[in-house]
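With one protein chain removed, the remaining protein chains of the complex are shown where they sit.
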Amino acid sequence: MFMEQLSNGIALGSIYALTAIGFTMVYGIIRLINFVHGDIYMMGAFFALTGLTVLGLPLIPSFLLGMIGASIVGVLLAKFAYSPVFKAPRINLLLCAIGAAIFLENFAMLVWGPETQSFPTLIENKTYSIFGFKATTLQLIILGVSIALVLILTYIVKYTKLGRAMRCTSQDMEAAKLMGINTNRVVYFTFMIGSSLGAAAGVLVGMYYKAAYPMMGFTAGLKAFVSAVIGGIGNIPGAMLGGLIMGVSESLGAAYISSGYRDAIAFIILIFILLVKPSGILGKSVKEKV
Amino acid sequence: MANLSRVLFNLVLATAILFGLIKILSKAFDFVARYISSIDKKTKRFINIGIALMVAIWPIVFINQPYVLRTSIIVLLYIVLALSLNIVLGFAGQLSIGHSAFYAIGAYVTALLTVNFQISFWIALPTSALIAALFGLLLGIPTLRLKGDYLAITTIGFGEILRLVLINWTNLTRGPAGIPGIPFPKIFGFMINTNLRYYYLILVLVMFTIFVSYRLLNSRLGRGLIAVRDDEIAAEAMGIKSTYLKILAFVLGAAFAGIAGSFFATYIHYVNPDNFNYMESVLILCMVVLGGVGSIPGVILGATVLTIIPEALRDIATYRYAIYGILLILMMIIRPQGMLSMASLKGGAKSENSGNKKRNKGLRGLSGS
Amino acid sequence: MRILETKNVTKAFGGLVAVNDVDFHIEEGEIVSLIGPNGAGKTTFFNLITGIYEPTKGEIKFLDQFLKKSKPYEITKLGIGRTFQNIRLFSSMTVLENVMAGQYCRTKADLFSAIFKLPNARKEEDRVMEKSLEILDFLDLKKIKDEIAVSLPYGYQRRVEIARALATEPKLLLLDEPAAGMNTGEKKEMQGIIRKIRDKGFTILVIEHDMKLVMGISDRIVVLDYGNKIAEGLPQEIQHNERVIEAYLGKGGAA
Amino acid sequence: TSSSESSEIYIASANPMTGDSAQFGDMKVKAIELALEEVNKNGGIDGKQVKLLVGDDTGNPKEAPNVAQKFSSDKKVLAVIGHWNSSCTLAARGIYESAGIPVITDSVNKAITDGTTPHIFRISLTDTTQAQHLAKYAYEVMGKRKAAILFTANDFGTGLKEDFTATFTELGGEIVATETYFEGQSKDFSPQLTKIKSKNPDLIFIPGYYVETALIAQQAQSSGIDVPMLGTDGISSEELVKLGGDAVEGIKFAGFFHPEVEYPGTKEFVEAFRVKYNKEPDTYAALAYDSAKLLLEAMSQGGATREGIKKYLDNVKDFPGVAGPIAFEGNDVTRGIIILTVKDGKIVPADIQP
Partner (left out) sequence: MLHVKELDVYYGGIHALRGISFDIEEGKIVTLIGGNGAGKTTTLRTISGLVTPKEGTIKFKNQNLLKIPSEKIVGQGVVQVPEGRRIFVELNVEENLMMGAYLRRDKQVIDEDLEYVYKIFPRLKERRRQMGGTLSGGEQQMLAIGRAIMSKPRLLMLDEPSMGLAPIIVEEIFECIKYLNDNGLTVLLVEQNANIALQLADVGYVIETGEIAFSGEAKSLLKDDRVRKAYLGEE
């Protein structure tokens, strides 16, 4: 049973990772616990679903519709809800994010109805197994997409000019402007990428579970947050690592300890890791110079 | 999808109305703040007595409107809760999003003691506070060296773990079924069994919370706390033992949340893990921030407004929370400092702006507050 | 009496040795200036004394006590007060409150007596207020006592920092660039303030780049360069020390 | 104004309208509105139009008492249909009781009708009764001996789990595994299923709701579990098939209602519901519809007052509901269960009924 549980855990972990990557990226740039991320993920799933069912589009265009739709929502939020509060204390930004999350959940409920909607089956889901590990086509796609995103995003943030502009904006927005950086554009761009990643995760997870519903982002967002923190919030490979740790520990915990305490196990691991390493596994602690 | 345009129309309309309303209210709050900071001690006392009198006769006026009474009681309950978080977030600057855990502990301790052991509420109440405080201590000691967002997620985690324990430890808590049948409190044979009596009970608890908050804030410990909140390094260099104060604030905050929980249990006569989920913590957090972090009158106002608004919106059931979300965002944009902020009460709008002078440094700002 | 003494104090950040084997002492009642090029390790030296950093090597002795692994708040309580190069006032407090917060470590009231205002707490509060006002008066800050401290002009903020440090009732006061960002007139005023504080019986160690001020107030000067102590002596000696001129003062700096 | 007061009658419905369980409240309100529409079209009750007030309790027992107080204090409101969650009904029932307002609920916790609140009527079966029916069916009709349970961790799921376990073991069966999950939050059941699989049960009992059940069925299928499943009325919905696809083929579950199990009015109700909402009514809809009809009848028979309605409900016998005749005994409805199953993507009554 152990190998099987381990594959369960990795499959689940890659879903967490996928969601956490977009979350952690936005955090890395804006220093915002983006409580809305889970709901952007939900919006992505619904946009794609609308494309598939109402507009009758094929898979890829629907997928893109989901990502584009969610990016637009993300950028609108950045422009109208977040930018106006950048200058206020950070907690205000946090509250704006919470407000936006509540809003989006209920907005989706008003527009698409509160019930769970089924996702049509689009990809033939075969099961593969090697050395006792088992995985389905979709699981492999999710894992593959996560790894690819980690690599691409790390490259962008670390080695490109745009990435440097993003880091500057996060550290000191005014000084960034004085360097000639169009900080608004950087912020919007960040949200655009972050949201489309969130949406991609939402669509994939929607396809994986064959379901989409307005509250689907709530738990996903929280799990993304935990994964990101375990790995070191703001650190992109860390999000991947954190997601996998969460997935595996949940699966093994549910199997060998108790399914009722499954979510608690993830949090206990989180707290334990933070006590040993207060900034997460891959996070670096920046001490303030006095 | 078909109703998209109608939904959008309604929401845009709501946003526009709220925007105007908050703008006007914001002016009003400025005025009030300026007025409060300008009046002398004597007038202040006079006004305080006036407010106290009004609050005291309020339930008698509305004695025949149980819905008003009930809502007032809930408002008072949330004032205790919001003030308790204010000690942690407002005074010590520690971002805790798991505050409902302590609320839950208070409620469950009271439920268990009064239902299973028939212990009087008057013993259960302080016991609840004590046990909640103990948990605050247990959580605070290891976690308070974590900063900002890391502390936030840890407190969320603690809240969730506790909720799962309440759900899974069915032998003790009856799990998701909750504990029904919590009796009315009785003191010297006097039974608290009407809304009116409950009102005065919670009013006393509110008064006590306000009293402790004020005295704490204006003592050496309060100054130490605010110093730690503003700049921990400088505070330590001034001889202030920051960990001790942070834990103290955490423990006190937990104790008052426990008191609120205890009252909740006897008032609703039923506790259930769902009462104490993460959204509950978020709600309390919103009250503190909307009211004005650290400001006691502000937090009281925040708790009041955020309890009444969802009640007022109950009739538009499906739009209720969408509008609530918009309200939060608009408040943060139009009035980031909160309704009655600490700074505005100190010296009006002038210091408010210059107080931001240091904070405006990009997004990195202060970690906690 | 030697109020502070360090032996072989060293601090390395990774491979970078910011303070290297520094022996240093200060006598009671002295004003000593610590100067040196940028990045010489002066602020780091302050941070070592005040417990913000722990020395990689060496020992620090304050009033017959070795400060080993002492926390900043413990050291302040022992009697070392300081100001910061990048001003760190409590941003939500008024000037008076900042200074009152400085008195924290000299008061004792516990939670219970603070909340119920028991006689001891009440008396203590009165004393804190009295003492704070006295300090503000002394530094000529009384008229702005109710302003939010961080909204004040720079010069005042530096002075409030000094007031707050004095409120901790230090035996040794450390000032990190107290006159930075001031114009000539204000610098002169600051010189007066430092003297005045010394005359009250405080011992003062000051970091400063303004030579006029340094020469004007110091009983003794210690020079750091790349973490090493390269010179020590009376102002006139330092002013003409070749090494110091080369590393720090430059040809015009001596003036 | 007085004219509107005299020309309108109000009933209220308190349900989750936002949050995790909003779809259930939505379904109920739709059905109630249908019932009112029919009556109002025919001139209402005594010439008065009947209006519905909807209260959102978000499925949270903290909010339920506030909704209850609001409705109870509102003298216009004559009766309440609701609280969907047992925890909400439990938290609110005292308030309704002291206001003397009759309530028809479809929540299942047995404590709700413990005798202390005569104004609260239940139109669905208690968790205990349903669990007993199901356990018997599993043991006697299906012939199962080794059951695994995967239940949702709320009062509904826990209650059913416990009562099922009791009856099933009493009959001689064995519960080989008991696992849990959280409604609205859990999406991945593979650890639980893998564990259940290793215990080799011959039946998986899944007290919960349709979304999770559909996912469980799918994930069981893809992890190669081929064990019959038995569910509760909570999954009796078209959505189960939509979400679960071929994975839910053959699943058996309890229901109180099925369009093909016809009683007087069933056909018309289903038809009207389809036309109006383009949806299939589920059990909750049917029960809510019956509740509304019952109240409307009570108003015209017993008089449009709280007392009148209560009195009618106390004595009603064989009221013709679309989900079967209704009568209350100790405030609990007397009805049996239907066993339903999914066949060729359609929900149909099972071949053998209990």
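Structure notes:
For reference, chains read A, B, C and D in written order, and residue numbers begin at 1 within each chain.
Definition applied: contacts are C-beta pairs under 8 Å (C-beta built on N, C-alpha and C of every residue); 3 or more make two chains touch, one makes a residue touch a chain.
This one's a predicted model, so the numbers in the text were calculated from it and none came from an experiment.
The residue from C:Q65, C:N183 or C:Q236 that touches the chain not shown here is C:N183.
Although one chain is not drawn, the whole complex shows that of C:F13, C:F66 or C:F116 it is C:F13 that touches it. Checked against the hidden chain, the listed residues C:F66, C:F116 or C:Y154 yield one contact partner: C:Y154. For chain C, the residues touching the chain absent from view are 13, 16, 36-40, 42-44, 85-86, 152-156, 177, 180-188, 209, 211, 247-253.
Summarising the interface, chain A meets the missing chain with residues 161, 164-165, 167-168, 171-172, 174-183, 286, 288-289.
Just so it is clear, only the chains that are shown with their structure count from here on.
Of all chain pairs, the one linked by the most C-beta contacts is A-B. Chain B and chain C have Cα centroids separated by 41 Å.
In whole angstrom, the spacing between the mean C-alpha positions of chain A and chain D is 35.
Annotation: 30 Å between the Cα-based centres of chain A and chain B. Shared interface positions of chain A, i.e. residues touching 2 or more other chains, are given as 105-106, 109, 260, 263, 290. Residues of chain D in contact with two or more other chains: 17-18, 153, 180. Every pair of chains in contact is given here: A-B, A-C, A-D, B-C, B-D. Within the complex formed with chain B, the residues of chain C that make contact are 50, 52, 71-73, 76-77, 82, 84, 88-94, 97, 100-107, 109, 111, 114-117, 121, 124-125, 128, 146-148, 150-151, 164-165, 167-168.
Contacts from chain D toward chain B in the complex involve residues 17-18, 53-56, 59-62, 65-67, 69-70, 72-74, 86-87, 90-91, 94, 99, 109, 111, 153-155, 157-159, 180.
Partner chain A is touched in their complex by these residues of chain B: 1, 3-4, 7, 11, 89, 95, 142-143, 145-150, 152-154, 156-158, 160-161, 164-165, 167-168, 233, 278, 282, 285-286, 289-290, 293, 318-322, 324-329, 332-333, 336-337, 356, 359-369.
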